[in-house]
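Here the complex is missing one protein chain, while the rest keep their positions.
And now, subunit A:
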Amino acid sequence: MAPKQKARNPELIPGVGKVSRSKMYHKRGLWAIKAKNGGKFPVHAKQEAAAVVEEKQPKFYPADDVKKPLSNKRKPKPTKLRASVTPGTVLIILTGRFKGKRVVFLKQLTSGLLLITGPYKVNGVPLRRVNQAYVIGTSTKVDISGVDVSKFDDKYFGKQVEKKKKGETEFFEAEKQEKNTLPAEKKDDQKAVDAPLLKALESVPDLKAYLGARFSLKAGLKPHELVF
């Protein structure tokens, strides 16, 4: 980096500069700019003021003054990931129907939730979202470079909203049966994500069996002393 340029008018005491007004005028070279521009300081042409639209008075307004809430421009950020949780890490899920399962972490979604996959063939965990708080990050990492996860976001996992029909009960049952099966597209997505992962798993001995087994605390294990 170039050495820091000296301040033109260093502050001796707060509010008192070293150089006087006239000397500063000379230092800034305003005389040269004026000379270049024929004795006058160059000025931007005045911008035309935008035409003022006449606002009509509203017909109805509340009798008392309504207080406006203070504006909040805060944009929430996705949760900060723990240092132990990086893409490709094996995670242990602690709650839910997959508790104890060891699973591969793919990426963090914009909502802050973690995108994980079993892989499905290995332990039955599909592409899923999981909260960082209910997860232990192990120090085992899987090579995730061959996997393309760009198409997955929170909307992909959101509940599909179907229009409710005020029909008879028979109608309802028929509809319910349709919804229970997974659309083929999601199955293909699962396969597409898992294929390169499975290859990466094969390269490390015992890793597949490791992911297929559930984690549990046995006698003598102390979680606060365990290295994960």
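Structural remarks
Keep in mind that, in the parts below, contacts are C-beta pairs under 8 Å (C-beta built on N, C-alpha and C of every residue); 3 or more make two chains touch, one makes a residue touch a chain; residues count from 1.
Here is the rule we use: contacts and distances are computed from a predicted model.
This complex has a chain not shown, and the name its UniProt record holds, of "DNA replication licensing factor MCM4", "AP complex subunit beta", "Large ribosomal subunit protein eL14 domain-containing protein" or "RAN binding protein 10", is "Large ribosomal subunit protein eL14 domain-containing protein".
Of A:Asn9, A:Thr79 or A:Thr140, it is A:Thr140 that touches the chain left out of the display. Only one of the listed residues, A:Val90, A:Val122 or A:Val135, touches the absent chain: A:Val90. By the touch definition given at the top, subunit A reaches the unshown chain through residues 90, 92, 102, 138-140, 206-207, 209-210, 213, 215, 225-228.
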